[in-house]
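Dropping the structure in here first, questions after.
The complex is shown incomplete by one protein chain, all other protein chains being positioned as in the whole.
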Amino acid sequence: MMRRFFAPLLALGLVLAGNAQAQDTLSPLHFQSDGPLGGIDKAAAQRGFLVYQTVCAACHAASALHYRDLEALGLTSDQAAGVAAGVKLADGSAATLDSPFKAPAMPASAFGGAVPPDLSSIAAQRPGGAQYIYALLTGYTTAPDGVTMLPGHFYNKAFPGGQVAMPPVLRDNAVTYADGTPATQSQEAADVAEFLTWAADPNLGTRHQIGLRAVIFFTLLSIVAIAARRGGGG
Amino acid sequence: MAETAATEASGPGTESRRGFLTIFTGAAATVAAGSIVWPLLDALNPDAPSEAQARMIVNVADIPENTAKTVQWDGLPIYIRKLTAQQIAAAQAVVTGTLPDPADFAARVNPAYPDYVVVVGLNTGITCALEGNSPADPRGDYDGWLCPCDGSQYDVLGRVRSGPATRNLVIPRFTFINAAQIRLG
Partner (left out) sequence: MIKELKPLSSLAALLGLLTASGLVLAVYYNPWHAFASLGFIEREVNEGWLVQAYHATGTTLLFGLAYLFLFRAMLARGYRAPDDLAWALGVKLLAVLLLAGWLGFVLTGGAAAYWALVRAANGALALSGAAGAIGMWFFGGPAGEGTLARLALFHAVLGVAALAVLAAAYRRLKPKMSPGVCLDHLARFAVLALIFSVLAFFFPHLGQPAVNALPGDPLTLPLGTALPWYLLPLAGIADALPGAWGGIIGVVGAVAVLAALPWLDGSGPEAVRSRWYGVLTWVWGLDVIALGITATARDCPQASLLLALFALWYFFHFLVLVPLVTAMEAK
């Protein structure tokens, strides 16, 4: 009876997990980290880290992350140490992903009025998470008629208020992916969104995996315990 | 479920079935309790930075000859010194039997990487940080380290040569990963 009950549940879990691995992110846009059973797409997050490192890190810090944390994305400890060795400020893989403007601290005026936020938890701190990051990075357009732009600002249809101090930085082939994925602007935006989703919640995949097991186990235990109570001790 | 249990309650296998269910439930509950408590205990194990600090990797390729690098590890100043060829030859020529705390060359350095000396940079008499990491520092008569507090003198391998101190410098636990990196701990 229990097997009959659980088989579909397990099958559902496997189907969802299997589906998540073999899909294209961009058409239509979705992230493997979405949904109750989602996990981080490590290949996409690694590509996203490359984008972060090449483009975003010129202004943004992610100071809650260490270079050694990249091992969770599938890098070996030597590779993580190699990444850290390539960064001027970092002293070893225990270093955090600091901002190049940490010392001396730059005033907001140096960035057109807005200090670049730390990106460690940005996916958790902005409503919409990965979807918002993707929309922001691909949302630059020319300002509609009648909008007076602030000096040093750019029109972005995803940004609340429409005027953002961050210039449009992603363009096609801003990076070269080692795995041969074409580095289109939207691919870069999607990858960096997946990377930042991981950065904001590094335990997301583990949490969902353990959660699925715990739910199945406690469902089983509940049924058995209720059965034991009805049939036995009463 | 209730109906099944009720109809079976009059059958012959009721007692064993009830016993099995109770034991099974008890065992499963024990597993559950264990898995609930485990994270709380595991959380008190060393956290990631402590773990990384406990097995710290130090880059030694950037140390110039005749100079030592200082790193803090386990709360101790660790001196990593790169020897010159002459210093190695001179240190090997010392007759160990005459030393206050006899130790030969092979006991003080890794034979595969004889040009790196790794010691805890604290005097073994009065606890005091030693001088002599930079060629410009006072190094005493034996070209090694000098204690600014009690005047004890050590040679390039960290063996005590004179002064109130009677024991050689402590060598921390470490391994060479490759010619450029060592791991402490």
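When the chains are written out, they are named A and B in that same order, and each has its own residue count from 1.
Everything that follows uses one rule, which is that contacts are C-beta pairs under 8 Å (C-beta built on N, C-alpha and C of every residue); 3 or more make two chains touch, one makes a residue touch a chain.
These numbers were taken from a predicted model, which means no experiment stands behind them.
Just so you know, the chain we are not showing touches A, B across the whole complex. Only one residue in the set B:Asp47, B:Glu65 or B:Asp141 touches the chain that does not appear here, and it is B:Asp47. Although one chain is not displayed, chain B still touches it through residues 22, 25-26, 29, 32, 36-40, 42-45, 47-49. Of the residues in chain A, those that touch the hidden partner chain are 36, 64, 69, 120-121, 124-125, 127, 202-203, 207-208, 210-212, 214-215, 218-219, 221-222, 224-226, 228-229, 232-234.
Here, only the chains that are shown with their structure count from here on.
Chain B has its Cα centroid 35 Å from the Cα centroid of chain A.
On the chain B side of its complex with chain A, the touching residues are 1-2, 5, 8-9, 14, 17-18, 21-22, 24-25, 28-29, 32, 48-49, 52-53, 56-57, 59. Listed in rising order, the residues of chain A touching chain B in the complex are 66, 68, 81, 85, 92-94, 217-218, 220-221, 223-228, 230-233.
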